[in-house]
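Worksheet for the structure shown next.
Note that one protein chain is taken out, while the other chains of the complex remain in position.
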Amino acid sequence: DFVHALQEVRPAFGVSEEDLDAAVSGGIIKYSPNIDDILKKGELFIERVRQSSGDRALASLLLHGPAGSGKTALAASIAMQSNFPFVRLISPEGYVGMSEASKITAIQNCFLDAYKSPLSVIVIDSIEIILEWVQIGPRFSNSLLQAVKTLCRKTPPKGCRLLILVTTHERHVLEQMDLISAFDSEIGVPYLQSLKELNKVLDAMQFLDSPEARHRVVQSIEAKTGSTVPSIGIKTLLSGLKTAQYSSDVEEEFVDFMVDHINARRNKYV
Amino acid sequence: DFVHALQEVRPAFGVSEEDLDAAVSGGIIKYSPNIDDILKKGELFIERVRQSSGDRALASLLLHGPAGSGKTALAASIAMQSNFPFVRLISPEGYVGMSEASKITAIQNCFLDAYKSPLSVIVIDSIEIILEWVQIGPRFSNSLLQAVKTLCRKTPPKGCRLLILVTTHERHVLEQMDLISAFDSEIGVPYLQSLKELNKVLDAMQFLDSPEARHRVVQSIEAKTGSTVPSIGIKTLLSGLKTAQYSSDVEEEFVDFMVDHINARRNKYV
Amino acid sequence: DFVHALQEVRPAFGVSEEDLDAAVSGGIIKYSPNIDDILKKGELFIERVRQSSGDRALASLLLHGPAGSGKTALAASIAMQSNFPFVRLISPEGYVGMSEASKITAIQNCFLDAYKSPLSVIVIDSIEIILEWVQIGPRFSNSLLQAVKTLCRKTPPKGCRLLILVTTHERHVLEQMDLISAFDSEIGVPYLQSLKELNKVLDAMQFLDSPEARHRVVQSIEAKTGSTVPSIGIKTLLSGLKTAQYSSDVEEEFVDFMVDHINARRNKYV
Amino acid sequence: DFVHALQEVRPAFGVSEEDLDAAVSGGIIKYSPNIDDILKKGELFIERVRQSSGDRALASLLLHGPAGSGKTALAASIAMQSNFPFVRLISPEGYVGMSEASKITAIQNCFLDAYKSPLSVIVIDSIEIILEWVQIGPRFSNSLLQAVKTLCRKTPPKGCRLLILVTTHERHVLEQMDLISAFDSEIGVPYLQSLKELNKVLDAMQFLDSPEARHRVVQSIEAKTGSTVPSIGIKTLLSGLKTAQYSSDVEEEFVDFMVDHINARRNKYV
Amino acid sequence: DFVHALQEVRPAFGVSEEDLDAAVSGGIIKYSPNIDDILKKGELFIERVRQSSGDRALASLLLHGPAGSGKTALAASIAMQSNFPFVRLISPEGYVGMSEASKITAIQNCFLDAYKSPLSVIVIDSIEIILEWVQIGPRFSNSLLQAVKTLCRKTPPKGCRLLILVTTHERHVLEQMDLISAFDSEIGVPYLQSLKELNKVLDAMQFLDSPEARHRVVQSIEAKTGSTVPSIGIKTLLSGLKTAQYSSDVEEEFVDFMVDHINARRNKYV
Partner (left out) sequence: DFVHALQEVRPAFGVSEEDLDAAVSGGIIKYSPNIDDILKKGELFIERVRQSSGDRALASLLLHGPAGSGKTALAASIAMQSNFPFVRLISPEGYVGMSEASKITAIQNCFLDAYKSPLSVIVIDSIEIILEWVQIGPRFSNSLLQAVKTLCRKTPPKGCRLLILVTTHERHVLEQMDLISAFDSEIGVPYLQSLKELNKVLDAMQFLDSPEARHRVVQSIEAKTGSTVPSIGIKTLLSGLKTAQYSSDVEEEFVDFMVDHINARRNKYV
């Protein structure tokens, strides 16, 4: 059934960091070749760090994309597949309510710990939230920015090779912060781009009783919106599926959810 | 009589949280199908959280609408009908005069308490006031924003399923704060939209001596304003009723109140 | 004589709060029907609070008008005529040189005291000055604003009914602060609007030796300005009268004062 | 001779407050009827305060005018001629290097002392500098503004009558600070407005050897600038005289000084 | 092979300051006459300081250029070739997470130490990051700016001759900070300006198996972009080379990297 399917898609990891684990708790559904490209780029950087000559090395990769497109899960997935002895997640959820100074200390300590391991991965998740960014003003913590920027540029000490994976859904903000040039490379994590991809996700989740029912749902969405682009992120989609299943009319509830979503986005940008 | 009627409309709740209780002290008058839709959406989210697979889950719902439209009462009503063992209200009134840091600690403690219960509802009322928002500047507490944003995004620990209900009358501000994407769904709480709805409220409150008198009042308002849209929230309306009843000419006082109100709104937006 | 007349107009109050007392030390001259309307609205709200059902109630009324129009004296007058056991004035003069935090504590304590009385009136005078508002910037204390806003919205505890009277000469600022919707109702306190009203004030003050002399003065002002609108507040007018009486030529000095005043206002707005 | 003349113009005061004394150390030269008007207005307010009925009273007068026009000397002169038992000067020079909080305490203490005397005058000199105003930003101390504004509005306690004299050369700033309405009246202190007035000052100072020489100088200035308006304040003028007298060619040096001054002003505003 | 080549290009320095050492760990490839000019200008300043008459002297040189153009390596190289007894690097990486005050103390101490040596070089690397500059706002630490500006202008005490080398990729910011006039001279560090220069770098790094393969790669880039200007800095280029070598198809990966890079820049500025 639906719930069971959700469980199965989820991969088993060799390393048991709880937070990273939770980040990919929904599994990675391969609904598009983009997903493979992202995972491959991650592996290339892991190889660069692992095999780099000399006994110190630094490489960094930025994953950017709209809200709910799957950035955190993909970064966590890459990090855990490295099998590096030191894998750590720096995320806003880990620092709720801490002062600027305490956050800086905590982040710095995470790097100092990484420096003690021959091979390390640090995931900095939702970096713009860690920097307390908000577009009103705009405001953010400049101390945190300076600390993070410098740590991302700093060559590790001898004996340590470090890969930094960073996620954000505010790439243009990082550009204004002159943070982009701190990373060796970057890659985009897009929304679902076709109803075919939507259908793949519904299939993977075993949503509704049959492939026919799922196909009917997709056709119904297309008919009602006149659009073939779902413009939705995998995270938001999975949440919509979860809510819909408790409705009295699951199919209608989910179609409504998608139609509202597509129309809202359309009004926003047109 | 009038006062007695006010008492009767008010539902009895199984749970006795005083603050939530006070928030619905005026009862819920079903003057429009919107009210049912809002309550139904609340129930759907309660089901999603209650039945979600795995032993941890998070869902969140935003209620937005103009000042005095009934948001707090509706959110409180949904929360109390859940019958979840942990139901708590986070509201500006609970934090008067506290420093930013103390507020953050208090809010965080509320979440930590919720995390100890298998099923919890937290109502964050008037979130823009909690964040100390004011359009002049604009100003707000970024520390509070970051703390609240992150708590709303944070998956509860194992053993806890949590529903977050949030109210605001500044939806566009939350958008600028990039808070909207933190919620799974949202729903609007509108003003009274017709004189028929106004009549329903007057009937429910048993205002004046007879249905004829109430109808006369409504017609009088239409005649004097040439409008069939009262453009008033249920909270403001109930306050106008309360003041009018102590006047020497109750009917005239209330009609004046509504006419002034409708004209003021018209001047504002035309 | 002049000074004696000033004394007589002043009403005797049953309650002896010194500050409120001082606020109406110039008495209330009924130079216009507006004054009666304002006092009547005040009484209506006193009745609403006194008779409200249940054992807790909150109502609030805003008096707004230009500088020196008599707001403080009118609010103080309403408060003292309530004969409520708890009547208190929160005014900038009471908090000179205190820090933000101390002011917040003091204001909060005033409300906590009110909550202990079955019937209370709190006058918040010149609320924009209490909030340290200044249009340059603009600047104000957001902590004070948040505390005052929330206290004005907070239902008193069981056993307490509270009326809040607020004065301001910056109504548009309160609107930008989203403070207006915190009040149940509002009423304007205007300037003197005709030379007839001016004559009434001169008569009440027994200014100069005879009614003829006073009439001569008013005609002289009209002749020199070509205007029938004095555009002056009662407070400013009484101050002008006070200074003029020590001049060698009282009549000329006062006419000059009014002419300068009317011309200055004209230049400002034309 | 010149230096001696400077000494003689200076009046002898009955009260020996050193600071106020120093402020009029250059004496008051009556080069224009404006000077008499200002001094007369000051006396009128002294009478109002001295004779005001009841045992408490407050009155305030603002002297405003361009830099170096003589405001401080005139306010000090009015204050000292009152012969009130308490006469005090609040000036920026008295508070150099003090923190905001210390300044507020010092100013408040000055008022508290005044409240202990039956008749008091407080001179607040260069109020915009006391408030730490600077047009860049603009910036100023809002705490100081709020304290000073409220002290200027606060009725003294029983047994005290208080006159407040305030000087500024930034009247428009006080308007933006909503400080103007805090004063009962205001009067301007202008620049020298004709070469005749300039001649009067030169005569009073016995500048150069003879009336003919002084006249020659004035004519020379008119010839070289084509202007009959010196556009200079008495303070600036006296400083120019002082420097010129140590030149090898006194007459030429002073003419140059005036010509440069008039041309500089012209370029500024044309 | 590739990795070995990287090692060989790196010069051996007489002085063993670890940080400066690390800064030139990639060696200096002479891919353009610009590189020689920069090194020569550095030597000229070293001579000026070494030979300056009197026993105190100060000279300063600014190296500016786009991100990753090789500024840090060149400044470090000049500093180490001076063979001065005191050579020190002030860089953001050395001050991560320190407070403004601590940074100022640390920088000042570095200068105080330099003052004790007869001949000193201080490299201030990425000065805009040290000053915590970010264009959003813009924000920066004014205390740090004032301290650094004054230290760069301050003549050393007797017995000390000091050369200051400064790098930045935000020259226009230094101009707005009025820092440019603090330096005696400045020189630009540009991007690679032709495919010939790119070829030189590939040759120096012994990238791919043969000169023919490298030439093929360069031609392929020109064909795919239609451009002969690589618009890339040496640092960014070396990073691209490092990543590409771990790909399954090294040649394709590197060509893709360059094509993406050139197109991205083109879109940015056209």
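A, B, C, D and E label the chains in the order they appear, each numbered from 1.
The rule is simple: a residue touches a chain if its C-beta (ideal position, glycine included) is under 8 Å from a C-beta of that chain, and two chains touch if they have at least 3 such contacts.
These figures come from a predicted structure and were not determined experimentally.
Visitor: If I'm reading the header right, one chain is hidden. Which shown chains does it touch across the whole complex?
Guide: The omitted chain makes contact with D, E across the full complex.
Visitor: Would you mind spotting which of E:Lys116, E:Lys154 or E:Lys196 touches the chain that isn't drawn?
Guide: Within the whole complex, the residue contacting the unshown chain is E:Lys154.
Visitor: Considering the entire assembly, which residues of subunit D contact the chain that has been omitted?
Guide: Residues of subunit D in touch with the missing chain: 3, 6-7, 22, 25, 67-68, 92-93, 95-97, 129, 132, 134-136, 139, 239, 242-243, 245-247.
Visitor: Pick out the residues on subunit E that sit against the missing chain.
Guide: With respect to the unshown chain, the touching residues of subunit E are 44-45, 47-48, 51-54, 59, 104-105, 108, 138, 140, 142-143, 145-147, 149-151, 153-155, 173, 176-178, 181, 184-185.
Quick note on the criterion: only the chains that are shown with their structure count from here on.
Visitor: Could you tell me which chains make contact with subunit C and subunit D both?
Guide: none
Visitor: Could the interface between the copies subunit B and subunit C be described as same, meaning over half of its residue numbers are common to both, or is it different?
Guide: different
Visitor: Any idea how many Å lie between the Cα centroids of subunit A and subunit E?
Guide: Here the centre of subunit E sits 34 Å away from the centre of subunit A.
Visitor: With chain centres taken as the means of their Cα atoms, state the distance from subunit A to subunit C in Å.
Guide: 59
Visitor: Two or more other chains in contact with one residue: find those residues in subunit E.
Guide: Within subunit E, no residue touches at least two other chains.
Visitor: Taking chains as nodes and touches as edges, what kind of graph is this: line, ring, star, complete or other?
Guide: line
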